[in-house]
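Only one protein chain is missing; all other protein chains are in place.
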Amino acid sequence: MSTRLATQGRLIDRSKPIEFTFNGTRMTGYAGDTLASALLANDQLLVGRSFKYHRPRGLVASGAEEPNALVGLGTGDRFEPNQRATTTELFSGLSAQSQNHWPSLEFDVGVVNNKLARFLPAGFYYKMFIHPKPFWKHVYEPIIRKSAGLGQAPDRELKDADTYEHFYYFCDVLVIGGGVAGLQAALVAAKSGAKVLVLEQNAHWGGRAPVDGGTIDGDYPEAWVEQTLAELSAMENVTLRNRCMGAGVYDHGYALGYERLTDHAPGQGGPRHRMWRIRAKQIVTATGAIERPLSFAGNDVPGVMLAAAMRDYVVNWGATPGKRVLVATNNDDAYRTALTLHAAGIEVVRVLDTRETGGGALMEEVRALGIRVECGRGIAKVKDGKCVTRVAICAQNGQGGAQEEVEADAVAMSGGWSPVVHLWSHCGGKLTWDDAQAHFRPDPARPPLGADGAGFVVAAGSANGPLGLGAVLSDAAEAGAKAAAAAGFKAEAKPAAGVAQDEAPMQPVWLMPARAEIDLRMKAWLDFQNDVKVSDVQLAAREGFESVEHTKRYTTLGMATDQGKLSNINGLAVLADSLGSEIPQVGTTTFRPPYHPISMGAIGGEARGEIFQPLRKTPMHDWHDANGADWEPVGHWRRPYAFVRAGESVKEAVSREILNTRQNVGLLDASTLGKLIVKGPDAGRFLDMMYTNMMSTLKVGKCRYGLMCSENGFLSDDGVVARIDEETWLCHTTTGGADRIHAHMEEWLQTEWWDWKVYVANVTEQLAQVAVVGPKARMLLEKLNAEAGGGMDVSKEALPFMEWKDGEIGGFKCRAYRISFSGELSYEIAVPASQGQAFWDALMAAGAEFGVMPYGTECLHVMRAEKGFIMIGDETDGTVIPQDLGLNWAISKKKEDFIGKRAQQRSHMVDPDRWQLVGLETLDGAVLPDGAYAVGSGVNANGQKNTIGRVTSTYHSPTLGKGIAMGLVKHGPKRMGEVIEFPGTDGTVYKAKIVDPVFYDKEGEKQNV
Amino acid sequence: MLILECPYCGVKAEETELHAGGEAHLKRFGPGSSDDEFHDYLFMRENPKGVHFERWRHVTGCGKWFHAARCTMTLEVFGTYTAQTSAPPQEIRDAITAKRPGWSWREFE
Amino acid sequence: MSDPLSALPGARYAGLATIEESGLQGMITLRGDLSSKTLQKAVKAATGADVPSQRQIAVATGGAAAWMSPDELLLLVPYDEVEQTTSTLAEALSGEHALAVNVSDARALFSLSGAGAREVLGKICPVDFDPAAFAPGDFRRTRMAQVAAAFWLDEAETFHIVCFRSVSQYVFNLLKTSAHPQSRVGVYG
Partner (left out) sequence: MKRYSAFAVAREALRYHTGWERAWRNPAPKRQYDVIIVGAGGHGLATAYYLGKNFGITNVAVLEKGWLGGGNTGRNTTIIRSNYLQDPSAAIYEKARSLYEDMSQDLNYNVMFSPRGVIMLAQTEHEVRGYKRTAHANALQGVSTEWIEPARVKELVPIINLAGPRYPVLGGLWQERGGTARHDAVAWGYARACSAMGMDIIQQCEVTGVRSEGGRVIGVDTTKGAIDCDKLGMVVAGNCSHLSQMAGFRLPVESVALQALVSEPIKPCMDVVVMANTVHGYMSQSDKGEMVIGGGTDGFNNYTQRGSFHHIEETVRALIETFPMVSRLKMLRQWGGIVDVTGDRSPIISKTPVQNCFVNAGWGTGGFKAIPGSGWAMAELMATGHSPLAEEFSMMRFKEGKFIDESVAAGVAH
């Protein structure tokens, strides 16, 4: 049974017990425990179920590489699935649930898959469930979906109670990993004067060294770590962050740090995670190495653990998975586990060393303690079950004929070490195969390349290959110096002196025993979480999935949440062996960020709730909000769709606004419309290029409606242009167009006609603009002027249609334009934004006697449609040219060139069959459906019904009391009076007559009064 | 995440401050050009594997357009320079030659 | 005319740093040839400040001039004088190609002061705020989370932040969030 030891546990504080629950059971751990060590201490060896066969799973590892111990953590709006017990620090009140089982962890119905395992090899689903066809969606897939997945989804109706943030940071040298290598590299780099940031994913510093022993500068590694940390902390140019994982390395020296601020103390306030967006000149990856499991039958039974992890649990947390442990290894390091266990009073029943000649000094030390060491031996099989009971021993070189069975309650295994090369590889760093250690390590000749084409990542310590303490420290010192030098500093690679026991060469062991029979291979796990076994990889190879990517995808090897940290190399080796090839020839799969899963919340950062996106507000926004605005998002703006009164529907509000504006007077907040000042000696010439119309000839004081096209010929924006003085024009754009058209103008000025003297300034937000619209508009303005004791003459004579004037209205300094999008008498009046609300208030107050009402965008849309005015985004969609819309009058024939002119000469653009703008009227006054298409006769070559037109805008016109629409119709203007058919999606066929698009006041008298 | 130095304001800007504007040094063809010329101007792009010249705008910075010479395979940046030119300046070409001898791009090499 | 309103009158928050809306500020966008003597003279007359060098702000008693781009300055003048100053500028520059526009109402201005100011901005701007990299007198236009913004640092270690008026509430909320008292990063002392 697993338990807490009376001694050991350098990281726990036994004076501080902590209560927590696992699957509802109350348990106690200590401050400093991880959830994993606390579970172990509470005899909770069984922590979860595997993905496919639902086999019982226990802890295998002690860190981020753990594939099995995933739990659902927390409750309610702080629940999160798939949290790793090994990286979860214990806190008071922690509540964890194991995953992927039903009805319970101990008794899981899904384990039936385990019984059927023989029928469910790699890729079985590609070969099955093909017939009958509907069964895949309705029967097979739902079962597979239910049985797959891991943790429960968070509650769908709850919003995350936590917040997140980002932090931009710049440094010369970023050191990822706070083990002895990282600290050594950081120290060397920091002493050169470089600005250094050190990230450590765990709460504690020093990595494995304090567990593994040896000496540094003659003292315990722990002492050196403490002293080095103190030294680094005291340096101004160094920043140390623990609980902060180097998550990814990206192009040009960009790196992500994932800092977990409150995971160990939820609800303490402040952000939960902080994403560091780091720009480093150089990055040192001191990310250590990960021990590999051995592939023997039953290597997934709870109680089978990596040898170094078992050592971690004993030394760091005083917890052990068993009292009678068998050790199996192909290298010397596992002897350290045997020594540690022995020192902690745990019986080591046997050490099986695959090497015929065994190990070196460490082995002798173990033997000297009276522990039985057998060389050339391995595990034939661990008996299946929820915990280890019996282990069959065999010759490593054989087929698995068991020679002996021993009783044990835990197995420590070590298959050698693989450097953590993920961060080195994220951005294209290449690997080289190291035969002696049987692992891939970074190839220093092929590092990831930065913006200057030089390498920007240096691997350090065991992440770079060396495993002995002395070699690790000197490699790290060199890495620190190299990084500092590359960042422009002069560093001295002076390492601390690390001394550890010499080790005998390891022996690559990819299968135990080497010639294991198929029934053993079918129980020898490679990927514990995804249930991939040696036999699966062999099957894939046999079926022609020869590429490592094919095998990975076919078997799902390495695709689990641990991203193959334990399984990849073992899997590659089996694949290489099956193909009769060498491991380096087979190669690795691609390492993708992040190193370890990171929260979506952290990725999103601060952008949630009210700051999810900027919300742009006009000066009158709050008034609208308080007066019934039904909002419509337009880009980042919100505009009132209508001002809805109590007891009124939105539709009714729109009707009321239209009728009132046509009969009395309405106010529209037009502040969002873009206003660009274009000035310079070449401004006229420039605007002639920007617009299809001639703008250079516009007289000062006058306004002209203008069209803008893309270079591809398509209509992209429209608006009224006013000439302010000889050299200055003011261009209005659509709401969405202000920034876009400003950028468009700057682009042409800066990159094509850079010798033209033109300046553009965007003054959209300087001004609040109000459209005062309706037959009583003038009366309203005149009243305002009267109240103020004088002001701008707004009479027809003084300010005729399509002219503008500066002056004062109601005491407000303003610029007034006589322009109209509604067909009514209309003034657009611009005042400084700081006066916007006051001006609006004044208009509302003075207008009361005239029945003034604010109106929204829908009213605007209907009124313009009644007049047959086009709307960018309705009549245009990026495929429509002005000629399609009957806007030839706005296209200058005199100009040699304008943006889009050449494009409009292409064969398809001058095709007489292009659909053209018309008005549409249903025969019964009904409203045509939005977006409906008109059908012609027959079908095209692909069997689709031929279409001859479509509705571009359609409304009920309260003014006319009937449905009106505009549309684009083939040969439309020549077909006035014809009735065409628009099939609805509801089966109804709408008949509509082709009419003039101007439905209201065809002569334009009302706007010209 | 690309990091490019804006030649106008000297800021080493990360990609989020920039707007990519496609291939550089396009010659505009307007009315009077042939169908082929106009087509190539609008649609034909070098799309090279290797050395490339492109336009960027320092959109949340000084607002200026500039040019960058960059490798599309490694993302190495050979240099940035003003947008007010119709050809890469000699020092940029030299910088590329130093790193990619024998390079060529359209009529430049 | 009634009393003009700034973008977010009275907005204030104290957390890791103190954020305050600065009220009405006269601002003029000036585009032109920054090396022109006429322009330099006009700027001096309008603000009391010299034309600043790249990414700097030149502060004088009556106003300031900030470098926006190689052909653009942002001039700071008293709000109630801005219209007059704009016309005077325009007149002074009438002989050359230049553009002066009053943009006071198009912008919002915030101050950000206190020990945490650098890291509050460091959470939302991709800019190096190390004292060695950003010093008093430095002026920077950049991205503030999802909007464009500009800021400078004065001698009292107070940042002054300019953004568009329409997003002033967003920017204030953003700064407030970044200045959450329990979110100290602690890298700038």
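Labels A, B and C are assigned to the chains in the order they are written; within every chain, residues are numbered from 1.
Keep this in mind: a residue touches a chain if its C-beta (ideal position, glycine included) is under 8 Å from a C-beta of that chain, and two chains touch if they have at least 3 such contacts.
All of these numbers come straight from a predicted model, not from anything done at the bench.
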item: Contacts of the hidden chain among displayed chains; value: A, B
item: Hidden-chain contact residue, picked from the options A:G878, A:G925 or A:P973; value: A:G878
item: Contacting the left-out chain in the complete assembly, out of A:P633, A:P681, A:G925 or A:P973; value: A:P633
item: Selected residue (touches chain absent from view) among A:A203, A:I724, A:M802 or A:M909; value: A:M909
item: Chain B residues that touch the omitted chain in the full complex; value: 1-2, 15-16, 19-23, 35-36, 39, 42-49, 52, 54, 70, 72-75
item: Interface with the unshown chain - residue positions in chain A; value: 51, 78-82, 118-119, 121, 124-131, 133, 136-137, 141, 144-146, 148-156, 158-160, 162, 248, 250-251, 254, 256, 277, 426-428, 518-519, 522, 535, 539, 542-547, 549-550, 553-554, 556, 561, 563, 590, 592-594, 597-601, 603-605, 607-608, 612-613, 615, 632-634, 641, 712-713, 873-874, 877-879, 903, 906-909, 929-933, 935, 940-945, 947, 950, 982-985
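Quick note on the criterion: only the chains that are shown with their structure count from here on.
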item: Higher-contact pair (C-beta pairs counted), B-C versus A-B; value: A-B
item: Centroid spacing, where centroids are CA-atom means, of chain B and chain C in whole angstrom; value: 32
item: Chain A and chain B: spacing of chain centres that average the CA atoms, whole Å; value: 28
item: Where chain B touches two or more other chains at once, by residue number; value: 14, 59, 63-64
item: Chain A: positions in contact with at least two other chains; value: 279
item: Complex contacts: residues of chain C adjacent to chain B; value: 54-55, 67-70, 72, 126, 140-143, 148-149
item: Complex interface listing, chain B residues touching chain A; value: 1-4, 14, 21, 28-33, 35, 38, 42, 55, 57, 59, 63-65, 71, 74-77, 83-84, 99
item: Residues of chain B touching chain C in the complex; value: 8-11, 13-14, 16-17, 59-64
